[in-house]
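Note that one protein chain is taken out, while the other chains of the complex remain in position.
The first chain written gets the first letter, and so on, giving A, B and C; residue counts start at 1 in each chain.
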Amino acid sequence: MDFTPSARSADLRDRVRDFVAAELDPVEGELHADIARRRAAGGDPWTPSPVIAELQEKARAQGLWNLFLPKEHAGRYAVDFGTDGGEGLSNVDYAPIAEVMGRSALAPLVFNCNAPDTGNMEVLLRYGSDDQRAQWLEPLLRAEIRSAFCMTEPAVASSDATNMAATAVLDGDEVVINGTKWWSTGVGNPDCKILVFMGLTDPEAQRHGQHTMVLVPIDTPGVTVDRMLSTMGYFDEPLGHGQVSFTDVRVPASNILLGPGRAFEIAQGRLGPGRVHHCMRAIGLAERALELGVRRALEREAFGKQLARLGGNAERIADARIAINRSRLLVLHAAWLLDQGMSREALSAVSEIKVDVPNMALSVIDLAIQLHGGGGLSDDFPLAAAWVGARSLRLADGPDEVHRNVVARIELGKYK
Amino acid sequence: MDFTPSARSADLRDRVRDFVAAELDPVEGELHADIARRRAAGGDPWTPSPVIAELQEKARAQGLWNLFLPKEHAGRYAVDFGTDGGEGLSNVDYAPIAEVMGRSALAPLVFNCNAPDTGNMEVLLRYGSDDQRAQWLEPLLRAEIRSAFCMTEPAVASSDATNMAATAVLDGDEVVINGTKWWSTGVGNPDCKILVFMGLTDPEAQRHGQHTMVLVPIDTPGVTVDRMLSTMGYFDEPLGHGQVSFTDVRVPASNILLGPGRAFEIAQGRLGPGRVHHCMRAIGLAERALELGVRRALEREAFGKQLARLGGNAERIADARIAINRSRLLVLHAAWLLDQGMSREALSAVSEIKVDVPNMALSVIDLAIQLHGGGGLSDDFPLAAAWVGARSLRLADGPDEVHRNVVARIELGKYK
Amino acid sequence: MDFTPSARSADLRDRVRDFVAAELDPVEGELHADIARRRAAGGDPWTPSPVIAELQEKARAQGLWNLFLPKEHAGRYAVDFGTDGGEGLSNVDYAPIAEVMGRSALAPLVFNCNAPDTGNMEVLLRYGSDDQRAQWLEPLLRAEIRSAFCMTEPAVASSDATNMAATAVLDGDEVVINGTKWWSTGVGNPDCKILVFMGLTDPEAQRHGQHTMVLVPIDTPGVTVDRMLSTMGYFDEPLGHGQVSFTDVRVPASNILLGPGRAFEIAQGRLGPGRVHHCMRAIGLAERALELGVRRALEREAFGKQLARLGGNAERIADARIAINRSRLLVLHAAWLLDQGMSREALSAVSEIKVDVPNMALSVIDLAIQLHGGGGLSDDFPLAAAWVGARSLRLADGPDEVHRNVVARIELGKYK
Partner (left out) sequence: MDFTPSARSADLRDRVRDFVAAELDPVEGELHADIARRRAAGGDPWTPSPVIAELQEKARAQGLWNLFLPKEHAGRYAVDFGTDGGEGLSNVDYAPIAEVMGRSALAPLVFNCNAPDTGNMEVLLRYGSDDQRAQWLEPLLRAEIRSAFCMTEPAVASSDATNMAATAVLDGDEVVINGTKWWSTGVGNPDCKILVFMGLTDPEAQRHGQHTMVLVPIDTPGVTVDRMLSTMGYFDEPLGHGQVSFTDVRVPASNILLGPGRAFEIAQGRLGPGRVHHCMRAIGLAERALELGVRRALEREAFGKQLARLGGNAERIADARIAINRSRLLVLHAAWLLDQGMSREALSAVSEIKVDVPNMALSVIDLAIQLHGGGGLSDDFPLAAAWVGARSLRLADGPDEVHRNVVARIELGKYK
């Protein structure tokens, strides 16, 4: 159980952290304000500020690009499209880098390491044909385009993915797609060009062999972004979460990923690393919140004392430190298990962190908000948005309850 | 300890509940959508929809108006401006009415029972001169104008109100006001005409005798609403929460409430009932959330079962029922103590519910969100906004930590 | 919803409280020490100290006797055997009296209001024949004998009472009893003369009609107290909890209560009030713990401050006050519903308090222990035993999980 990052990882982490502090922290407020102004003026809040492309260019030039690419699948893509010239990183090596990215809402996009594009790129890397990779993976790796993942549906409890009712029916050498998806992250962005759609193909097949994953260009006739959804009042520009309807959408059968009925096979592979990345970033989010909370608690006084010295505040700060530290270790442990290829152990471990980390982050961020008073709920600080981000993680990629059941099933299975 | 509502209270509660169901629930979604559309079109989201005035008219016509007016202070105002022809209600009698209002985000405004106007009206009722009441209280009671309360400041920890640094300095027969306030609820509304300002007059006086409360018409030269603040992405139109700056603002000394240096005396009287009203409404909010959560849990299926029958959901629903029931009783108890004039007991009781109820409501609403999946975080359901409302109550009118200390001080005091 | 105790209840409560303070608190330590000494000397720790009978005599002489007798069932027994000459008390009237009894581990026995005798007396009162009442109820009301309730079994999950496998088979005009019970409270006491046994009579009957309740004198051949059980190291002398085996035990069929197959009917009636009494007493236990904790926190100093002023202690004391107050109200509410005969509402309410109160008491007692340091875990203070008592209540008379499911079932049932 060796969680020591390699020298390359430590160097990348330091450089990412410095880049975030030097390049992103100073502009983040202005970028948010710009979106708010555009929204208030009835303008388009979705087109990314040109500043983002400039920052991406700068990050790429420094070799801080596509660092998410997984060691075991990246192959030549890591060397060609990650610009530090190295192979893909192990999960243990990527973890501290993802953590420092998680400190900034802007960072994942700037380093081309943001969900859902990373997950979609991994899908293409692992399961895409050469043509599919040439057409979609490479521009994604260059951040020329963005992508979305269309899985969750408004009409069914999507926590049970086999409930998915939108259809992907084979018709000769085409696939015909119908249905409505929501929480399709990224479709607000005008650069979003490709959707990874998951739908029901054969209701008679065995439970996890009924669904198919298909690449659907967003400009295919019949695809409509019906509306953008808010999460607790936030629209998360410039990516956003949309509701997308598909009406008799036809794409070539060659757009199918891996093969008909194999969507769950892909989903399992796609969502595992994505969950770990979410958790890695959420550790950084919690660290950032604790830092802000402690600084505020030291700056402000009430009743003649620093907030940090008042009542239970110090004890709560201690609990936050304990909670972050132990959750980080749990994430590193899951990353290490993935690196070791210990799939059964990793299955439980990934679900463990998916339950543990967002809940931990929520409690730490909540403390930081409380230490900030009313300001903590406003957009003067990144805490309110951080809280909403962590809250949505208790639902995204499987709700807590589903992951607890994965952990429990494995635990109970030890005694049979 | 008799919490039985009077027949009049029970009748009013039923009628308010029916009014909410018949008149408000059907239009609330559209009113929110209208604000969102105006915002998206660069329009003015703050001017209240004319529908609200119509609903207010209808509520007034049915005698469901100004029901918050307190028994012991309402006097002729309850009879003249509350249109059911009765006296002011006791706290125990008002509690169930406020609870059913709390089920709807729209209701308090429609029944002219919304914060901060109720608190400001109480201040005028209890501490206003005849002139002040004629000029400001009566139009407020008719909902012709709205008001705001300017207390919290961005530059200091306002949890300790004696930290307030904005100034209200006597200069002959005028008061000169300088400083910046925020979280002034209501200033977004174009009908907001009068501010109740609290500022530092005499830094040499004893700790709770330094501040003065002054009526400041919002159109007085030197008053600027600098910006409107969001709480977790919500702007809470059509009232909103603003940052307001005061630069050499001059008003007649006759605008002082009660007298120079007597602001804390008023604040104590103002905030007590306001806190109880907040808690009463939060009980209704939690009930509404539980109802939505249970309905969803019965409608949706995953893994072959209703959500309500899956894993720990039923146990969590039971815990929510228990939590609501016991918190409601605690609120009724505080109301009853206030009605009995048991001021020391009520002092602890009000702080007890101010800690207990918002935290209870948050846990119930969080459960309901989780049962709704992603939708629970969107504006398709009132849950996300409800959560934010309850979260802000852990800070508004005194953070949890301050109220816990009130309770503790009284508890420790029993053993001296 | 009127929770005001009658004048008679308030008077009795004051007198019970004073009796506890004047007569019981001073001797309780010595009584415990006496048991410990007898145990250490290899003596009999079970025979009650003669002091208890003297205290009972004194209590009876003051009319503080059998106050548990329920208004609706007590009839002449309350007048004849309760010595204040009054009728049975309502639940709302008994609640504050039970609460002050709960402050002392000794009090319930001294006032003849202790479990399981109260429950058994209620069973005889409500379901016993005249003969059964003459033979067993009257000596119990005079505290001449004690009783036990034999329901839980070691070999099955007794949380589901229909699992009970010990048998009560009719054979002519006799009932033949076989099987093993445990957690039969009271069988340690040499005065324990009568067992209320519940066993399986007809496995073919409908689920809740298979079991029968039978009166079994403890000296019937075939009855053996196999051993006394500890709860976390405590044996709870002089009553104790035993494992009792029944081997071909024969009693007349006239010993059956109510009729064959009617045990669940009785159990429902027996356990409801018993659960409420447990909760009433647990409120007193929590109050006593908080009082001890606060006193200690004011007496002891560390790092130059009273413990009460250190870190989060004051906030935790506030939370304890809030928790006790709201739980007490929930208990009063359940008592009031029972008094109103609102059986469906009371069904949920009793399960609500059965979940809420012991957990609340545990958290308050745990705080008090922590404030006492190591001493809190010793028998120098009544806190350790109080904690164990409250912990056992999370299992006795139905575990938390079962009661949460009762509450949930009723909650879900509202939406069908």
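Simple rule for what comes next: a contact is a pair of C-beta atoms (placed from the backbone, for glycine too) under 8 Å apart; a residue touches a chain by one contact, two chains touch by 3 or more.
Remember, it's a predicted structure, so these values are computed and weren't measured experimentally.
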item: Of C:172, C:203, C:233 or C:341, the residue in touch with the unshown chain; value: C:233
item: Sole contact to the chain not displayed, among C:19, C:182 or C:336; value: C:182
item: Of A:229, A:276, A:308 or A:369, the residue in touch with the unshown chain; value: A:308
item: Residue numbers in chain A that touch the chain omitted from display; value: 1-4, 290-291, 294-295, 297-298, 308, 314-315, 317-319, 321-322, 325-327, 329-330, 332-333, 348-349, 351-352, 355-356, 401, 403-409, 411-412, 414-416
item: Residue ranges of chain B at the interface with the undisplayed chain; value: 311-312, 314-316
item: Residues of chain C in contact with the chain not shown; value: 39-43, 152, 154, 156-160, 163, 182-183, 229-234, 300-303, 307, 310-313, 369-370, 373-380, 384-385, 387-388, 391-392, 394-396, 399-401, 404-405
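The rule we apply is simple: only the chains that are shown with their structure count from here on.
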item: Rounded Å distance between chain A and chain C, as computed from the means of their C-alpha atoms; value: 54
item: Distance from chain B to chain A - Cα centre to Cα centre, in angstrom; value: 37
item: Chain centre separation (chain B, chain C; CA means) in Å; value: 44
item: Junction residues of chain C, two or more chains touched; value: 314-315
